[in-house]
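Remarks on the structure that follows.
Only one protein chain is missing; all other protein chains are in place.
And now, chain A:
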Amino acid sequence: MPNNMAHNQPGSTDQSLIRNFCIIAHIDHGKSTVADRILQLSGIVEQREMRDRFLDRMDIEQERGITIKSQAVRVPWVVDGTEYTLGMIDTPGHVDFSYEVSRSLAACEGAVLLVDATQGIEAQTLSNLYMAMDNDLAIIPVLNKIDLPSAEPDKHADEIAGLLGIDASEVLRVSGKTGEGVDELLNRIVAEIPAPTGISEDPARALIFDSVYDSYRGIVTYIRMVDGELKNRQKIRMMGLGTVHDPIELGVISPEMQPTKALGAGEVGYIITGVKDVSQSKVGDTITAESASAQQPLPGYRDPQPMVYAGLFPIDNAQFPDLRDALDKLKLNDAALVYEPETSVALGFGFRCGFLGLLHMEIVSERLRREFGLDLISTAPSVTYDVTMEDRSEHHVTNPSEFPEGKVRSVTEPMVAADIILPKEFIGAVMELCQDHRGNMGTMEYISPERVEMHYTMPLAEIVFDFFDQLKSRTKGYASLDYHESGEQTADLVKVDILIQGETVDAFSAIVHRDKAYSYGVMMTKKLRELIPRQQFEIPIQAAIGSRIIARETIRALRKDVLAKCYGGDITRKRKLLEKQKAGKKRMKMLGHVEVPQEAFIAALSTDEPTDRDTKDKIRAAQKAN
């Protein structure tokens, strides 16, 4: 380890030597590689300890190559003989997690705008960049991956320069992989990002910008000291909640947790209060010292609003309390996750959960499965609707099964403003896709001679299913999407029910536009026919709007399942097979007499365009019949 390490002690580092920054980048643009390279260059992680993506701690993050939770690392860097303390705050790149970006931004004075030199800037990066500019952050534009043969740094430097109103020569060029330019980046961070300007003498004020549940340490709260100083073992007060705690530990991350005696103004670190109750460490709250309290809390965050709702049900209803505990724990570091108990006729007891988007939903259910060992069924995601009936009664519907029966006067659905950046040759394909998804085109700008940014207003419901996948496939992966809430509209929406053996399965009901109801019905019934295994009796599967059947499929009765031979060694094999089948059955849900596999419940998630003849014919027939 270089001997210049650890000269600046936490708690006694002058603010003029501190630079706090985050990295804004799109998924796959190499943020973690650059961050890892910074850790290595600074000497706090030795070469041989280096593993890819040091900062992505969660298994899911490592596997998917995305960052979900921020990390805040204290990194030393020496310029002209002076040691500076850099606070590097890692930020998520996916649109679902933009609210986490906004938290990180509030803890920094500057942002590194990292763009893949082979790809150019993407829609979400752009929206995060605007957010950083609104926060008055100093921006350091950087092109990454310049070592790749397909890199076009000149072209993309022009693009970025145009967006920021700077000269293209100011765009730094680096390679996280080879390390080229990363030391220069660190020098520029020191030179260009302002030092924090908190008041060291004032009462302590620290912003909670993240909170993580660690199974060994309990709740770890990430803080950015703004004013004053916090000492280890000093009683603290959460200003928003008004609660007082005796912290167990105060420290910095460099890159492992390192307890310290104090944290001073401008520093980034963590605090462990020892409190187990998850609601006691609220992101956005201000921490002050109990003995010398600050008067005014720092401006907090607006809680992110869930955009998409889905039901989560344990396959085994006995796991309901475990699911509640698990959600409580996830909620601690995921303010956007909301949930309330829900009862489904088909699935029993579970929770109706609100998510920021589909990826958020997937990640939450995957964490529940992996980290908490829960076996879950998730229902198709839905947005919220406001339904007004002929009798003027109003219903707020977060779950298709709550869609009221009777004469509907109007249905209002949430809208989003979507920004799509794409190479110009795909303009036609994207316009068609957006039109299919009930999009209204606004303006379109060229951000460079090759790439345009298109603006659409669309129903959120059209985006939450598989819009993003389709966008990717129609543009060969070159388009990127960002969206935010933008009012609501009334539309001709109907509820489509799915009936198995004549019984409506509430978990399968969906609210769709009338024009799409037929294809939804045909495709769902077909999918279920494929996914539900044959059973001893015939199983009719129907789709209906109200009492009108719009599609029907039949699963024929199973006729044979017997093992042909059962001699000497077959007996052991057969018994083992039986035990395996039994385990498989546990993962089935009984709907009446029908065993339905978990996969059936996520079938509604993918609504790919029908391609086969049979499906198209059936949709046409269904439309004609009505």
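Assume a contact is a pair of C-beta atoms (placed from the backbone, for glycine too) under 8 Å apart; a residue touches a chain by one contact, two chains touch by 3 or more; residues count from 1.
Rule of thumb we're sticking to: contacts and distances are computed from a predicted model.
**Q** Of the options "Nickel transport system permease protein", "Transmembrane protein", "Heme chaperone HemW" or "ABC transporter ATP-binding protein", which is the UniProt protein name for the chain that has been left out of view?
**A** The missing chain's protein name, per its UniProt entry, is "Heme chaperone HemW".
**Q** For the chain not shown, which residue from A:369, A:409 or A:585 touches it across the whole complex?
**A** Residue touching the absent chain, from the options given: A:585.
**Q** One chain is left out of this view; which of A:79, A:241 or A:566 touches it in the full complex?
**A** A:566
**Q** Could you tell which one of A:135, A:296 or A:536 touches the chain left off the display?
**A** A:536
**Q** Considering the whole complex rather than only what is displayed, give the residues of chain A touching the chain that is not shown.
**A** Against the left-out chain, chain A lists 536, 556, 558-569, 571-572, 574-575, 578-579, 581-582, 585.
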